[in-house]
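Structure, as structure tokens:
All protein chains but one are shown at their positions in the complex.
Entry: chain A
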Amino acid sequence: MVFLALGIEGSANKIGVGIVNGDGEILANPRRTHIAPPGSGFLPKETADHHRAHILDLISEALSQAQVTLSNISLICYTKGPGMALPLSVGALVARTLSQLYNIPIIGVNHCVGHIEMGRLVTKAENPTILYVSGGNSQVIAYNESRYRIFGETLDIAVGNCLDRFARIINISNDPAPGYNIEQLAKQGKNLIELPYVVKGMDVSFSGMLTFIESIAKNHSQEDLCFSLQETAFAMLVETAERAMAHCNSNEVLIVGGVGCNLRLQEMVKDMLKDRNGKLHAMDDRYCIDNGAMIAYTGMLQYQHGDRMELIDCTFTQRFRTDEVLVTWRS
């Protein structure tokens, strides 16, 4: 009988269900996105409502795409954290219920580790320096002694959060995603506006840049603002990634997380790597963006290496650092 893991991800504004087999093949990976109206961010309650409305359909959809039934599933995986509490609770609740109803073992997964493992699976990167850039996260990570160690991170807000809030300030649409719209507008930008550039060792800070942009926004075109924000914020990220690479003697970079879809960011990392004879492993949109398969796959790795969870431990948590997870499946 083939091993089949079903994963549920719902830590932010996307709800996804993925099914992965024991060889790491992705059999299904549907998702839905909650899109907030322009000028506002996604709120916990509305997002949780959205997830609740879609999760059962998504599970049926995933099962039928994979041509299996719940009784074929060997393991239920869900995102334990980090993320927004209410949306997380939806995934955790459904996972626990399925586990009880069908008597299937259950595993909680760290969302960030999920992104990393999915990235390694899809790109076949062995031991890359990881640039993790998303709505809630900006970290430079490398594996060392059984943990994904955080070498650098944002000291205040995440780069994705910076982009989202900037989009709200200058009223850019959230559909399909604020970051995507910024990327398109930035292509027409020509003048680089000088913005605060804050790099401290391998750490970065974006809040000063956002406050500054807010104060000058009315004097510039949307295009130039988008262009300048991207060029400056991404240069900071690329620089810290390179610092971490030099520090770890690493020669490859894996970009994960939603902001990793940004082609300009990918291009900048590629340029940086060209000077170092390094290699970029970029994810395509299907896996960069939060999805269920990454949770299923990572949960399966944990399970196959002896990780077990009792129902009582199947909680969720807003704060769950990447380096808290003992990585038993790599050595």
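Please note the rule applied: a residue touches a chain if its C-beta (ideal position, glycine included) is under 8 Å from a C-beta of that chain, and two chains touch if they have at least 3 such contacts; residues count from 1.
Here is the rule we use: contacts and distances are computed from a predicted model.
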item: Name per UniProt, for the chain absent here [options: "Ras-related protein Rab-24", "Vacuolar fusion protein MON1 homolog", "non-specific serine/threonine protein kinase" or "RBR-type E3 ubiquitin transferase"]; value: "non-specific serine/threonine protein kinase"
item: Which residue of A:E153, A:E183 or A:D224 touches the chain not shown here; value: A:E153
item: From A:G136, A:P178 or A:G292, residue that would touch the chain that is not displayed; value: A:G136
item: Residues of chain A in contact with the chain not shown; value: 11-12, 81-84, 111-112, 134-137, 139, 142, 144-145, 147, 149-151, 153-155, 158, 160, 192, 194, 197, 199-203, 231-232, 235, 238-239, 242-243, 245-248, 257-258, 267-269, 271-272, 274-276, 290, 318-319, 321-323
